[in-house]
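For this depiction, one protein chain was excluded, whereas all remaining protein chains were kept in their positions.
Right after this comes subunit A.
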């Protein structure tokens, strides 16, 4: 990636309506390393689809989406997967495999994409678990955890492995209050080392305390993505 190049860039990207359900309008967005873009979106599904669009999972009919200078549409499967491994993501739905315990679910992307020693991965996950209020790594199945614990585990997983981009769907309604500050601190630490943040929120309350550190504020509607002034 060239110096001063955008980390994530959507240039007149028109998603395929059949594949996504997103309106075929041109989307434009540019996130530089270390920047934080907050996107207001009241519809969880639309936010998830837009997140998928940014990770190259939805074909385009026009325009381009580049992450770390690479156009998603020009990459092969293995390259696509490797690049997606650089993204830490918090999803509201469909992100926990009941086949494994929560600890393996948390470490799965890191174990898949890297060759870091297992002990090192466990130690890092446990440290992040402590940060977000876990006494250790939860080993029970995800479907047996409470919503608050799942939100904590989602944060641990997203921040594992020094991602270059964080795509965070809104889990503010599930995240316990005492975890909000560690969440902001961990996000700021990630941004300080150049990680971009794309943060979907449903209401101002979710990001109000962090508003001074936000660089881009947009609203995702049926008609497209619209810039708002950061207050």
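What we mean here is this: a residue touches a chain if its C-beta (ideal position, glycine included) is under 8 Å from a C-beta of that chain, and two chains touch if they have at least 3 such contacts; residues count from 1.
Here is the rule we use: contacts and distances are computed from a predicted model.
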Undisplayed chain, where the name is taken from the UniProt record, one of "Cytochrome C", "Sulfurtransferase complex subunit TusD", "dihydrouracil dehydrogenase (NAD(+))" or "ABC transporter permease": "ABC transporter permease"
Touching the absent chain when the full complex is considered, from A:89, A:124 or A:152: A:89
Residue of A:97, A:189 or A:228 in touch with the missing chain, whole complex considered: A:97
Contact with the hidden chain (one of A:108, A:122 or A:141): A:108
Positions on subunit A contacted by the hidden chain, ascending: 51-52, 55, 57, 77-78, 80-87, 89, 91, 93-100, 104, 108-109, 111-113, 118
